[in-house]
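The structure appears right after this line, and notes come after that.
One protein chain is absent from this view; the other protein chains keep their places.
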Amino acid sequence: MALSREQMAQWVANELKDGDYVNLGIGIPTLVANYVPPGIDVMLQSENGLLGMGAFPLEQDIDADMINAGKQTVTARAGASIFSSAESFAMIRGGHVDLTVLGAFEVDVEGNIASWMIPGKLVKGMGGAMDLVAGADNIIAVMTHASKGGESKLLSRCSLPLTGAGCIRRVLTDLAYLEIEDGAFVLKARAPGVSVEEIVAKTAGALRVPDEVPEMRF
Amino acid sequence: MALSREQMAQWVANELKDGDYVNLGIGIPTLVANYVPPGIDVMLQSENGLLGMGAFPLEQDIDADMINAGKQTVTARAGASIFSSAESFAMIRGGHVDLTVLGAFEVDVEGNIASWMIPGKLVKGMGGAMDLVAGADNIIAVMTHASKGGESKLLSRCSLPLTGAGCIRRVLTDLAYLEIEDGAFVLKARAPGVSVEEIVAKTAGALRVPDEVPEMRF
Amino acid sequence: MKGFDKRVESYADALAGLSDGMTVLAGGFGLCGIPENLIEQIRVMGVKGLTVVSNNCGVDDFGLGVLLKDRQIRKMVASYVGENAEFERQLMSGELEVELTPQGTLAEKMRAGGAGIPAFFTATGYGTPVGEGKEVREFNGRPHILEHAITGDFAIVKGWKADRYGNVIYRHTAQNFNPCVAAAGRITVVEVEKIVEPGELEPSQIHTPGIYVDRLIVGSFEKRIEKRTVRTAA
Partner (left out) sequence: MKGFDKRVESYADALAGLSDGMTVLAGGFGLCGIPENLIEQIRVMGVKGLTVVSNNCGVDDFGLGVLLKDRQIRKMVASYVGENAEFERQLMSGELEVELTPQGTLAEKMRAGGAGIPAFFTATGYGTPVGEGKEVREFNGRPHILEHAITGDFAIVKGWKADRYGNVIYRHTAQNFNPCVAAAGRITVVEVEKIVEPGELEPSQIHTPGIYVDRLIVGSFEKRIEKRTVRTAA
């Protein structure tokens, strides 16, 4: 069965290493924070200028001057630092953030990602997504494998305007975890109960399937 | 008679405007701080990261962590701020410093300045001088008009390696105050008792002498 | 002798000289740390044809959104302009020109503007619509695009505390774009919650040194919250 949003978040959370600085995009990536494994401490970077994002505040502690990049009221955890947008993106662009997790509309075998604009629909802007994909060494794109109509979002060439070129090497979908190598998706793991055949059918870009494709465990 | 070092400093000090942010180079420029006219407040920028340099400390207040760009122990005045070298030169390069006063070996009619290197002699480095001359809108070069041997330092073309190209418009020497316009020095004022003829004789670069050349007053 | 006393008497004084067609840089992220009262003063002045550079454009009835409603903005340079119906309408109808700029590039363009760096290379935006028509050059085996600095005729900034010298500190994440904006204005106007006595701000803890600040005023702030998210006590 396809992974739930929570399972996708949980899977990503298991990739976290103790001491990682992590930027989580809006949507499923945000949920990752709920599944950080015990014994692991990570520091969340919010690109509006907060390193060390904490929990949401208690009602009585809400502070309009303390928000995250999603404009939600938040708190700062122990060890947090707060700085300007220029400094925040210096951190991101300079490759100091260990892991970036973000949603995507499409990815392709060249590591291109499209996540911010659907022509003909209203464009609200890329926010910090282009900086994040260009800046982090390690990015996990989290997305559904295919549209509701069954059309693959893992393509040989993105059809939508790009967020970044050649910057994605890791993709988690609701069906599988894949890495991008030498112009192809490589199937590394499949969701519990999802067949290799289904993944093959729903992957439009070149796909390499190893002899063994382990099933994810939760 | 040629101006003394103190008179040169005093003349420059009279050019200060209330509220100016000023960077003073080593040597005569440093003395300018002693002659700030009453009713005028200026803030001194020291390029190691101090805006609002104060007096030297009392013996008992010396602090190794509080120095100026000349590496002298100093204090910070009311309204001072302290920041990184990157921020300090952002300020300088960005043209936020109103006035820079610095010494020079040579200047020429194109506004070039040479102040940091004499080939064949040991080179100690340009420090912040190249950034300062490229960054300030308003620079006063302070220098002797000619060498002890009588050779002019106001040239048609600098002979020494440059500190900056085309960046000087105002020159105060021990003999005169001149501005650089359209490829020539323009004699704006002469030191008390110094004749226009002496200045003409000691200026190698093109020199325009207006009908009236006022004598400086002290 | 006024010296370094940057305080002005009124919001009218704070924005004196702002006129039609100028470029205004505005601090803030979403509705956090925005110069509320300076924006309101621009509305009151009724200047038109502005180019506004700001990460966001407020909401329909608050922040920069009110200037959109009054059609005072000709062009918007921003990274994200959601949450604003009037914005959508003007964008679709072609009344408003929009230059979408990646958030980090926007911050760096203003930082560069303040720092006298006319242009810089960044990997951000290469291969995307943002990179179209821009010079591409490879560094360390990776393509980068050339981006140019941004400066403004006016910069409007929201600080927390300042002294009369114009030294400013920001509170929590209300810092965001404000220091970048402050450095990049030809005339930089800062409104703060509180003006403190000289000496109260530790020199090495000042976020925006007074050299960047031309005018300073105290305001009172609504500080509207866009997304109120809370947890319940465990």
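To keep things simple, chains are lettered A, B and C as they appear, and every chain counts its residues starting from 1.
Heads up, the rule we're going with is that a contact is a pair of C-beta atoms (placed from the backbone, for glycine too) under 8 Å apart; a residue touches a chain by one contact, two chains touch by 3 or more.
Computed from a prediction, not measured in an experiment: that's the story for all the values here.
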item: Contact partner of the left-out chain, one of B:Glu47, B:Asp98 or B:Asp174; value: B:Glu47
item: Among A:Ala2, A:Ala80, A:Val186 or A:Val209, the residue in touch with the chain that has been omitted; value: A:Ala80
item: Candidates B:Ile82, B:Val109, B:Ala141 or B:Leu207 - the one touching the absent chain; value: B:Ile82
item: Residue in contact with the excluded chain [from B:Ala2, B:Ile67, B:Ala189 or B:Val213]; value: B:Ile67
item: Of C:Lys6, C:Lys69, C:Arg171 or C:Arg215, the residue in touch with the unshown chain; value: C:Arg171
item: Touching residues on chain B - with respect to the absent chain; value: 46-50, 55-59, 62-74, 76, 82-86, 88-90, 92-93, 112, 117, 122-131, 134-135, 161-166
item: Interface residues of chain C (partner: the chain not displayed); value: 108, 112, 115-123, 137, 139-140, 144, 148, 169-172, 175, 203-205, 207
item: Missing-chain contacts mapped onto chain A; value: 18-19, 21, 39-41, 43, 45, 50-52, 76, 78-83, 87, 89-97, 135
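Just so we're on the same page, only the chains that are shown with their structure count from here on.
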item: Chain-level touch network, classified as line, ring, star, complete or other; value: line
item: Chain of greatest Cα-centre distance to chain A; value: B
item: Most centrally placed chain - per-chain CA mean versus overall CA mean; value: C
item: Computed distance of Cα centres, chain B from chain A, in Å; value: 55
item: Separation of chain A from chain C, taking each centre as the mean of its C-alpha atoms, in whole Å; value: 29
item: Chain C: positions in contact with at least two other chains; value: 111
item: Multi-chain contact residues (two or more partners), chain A; value: none
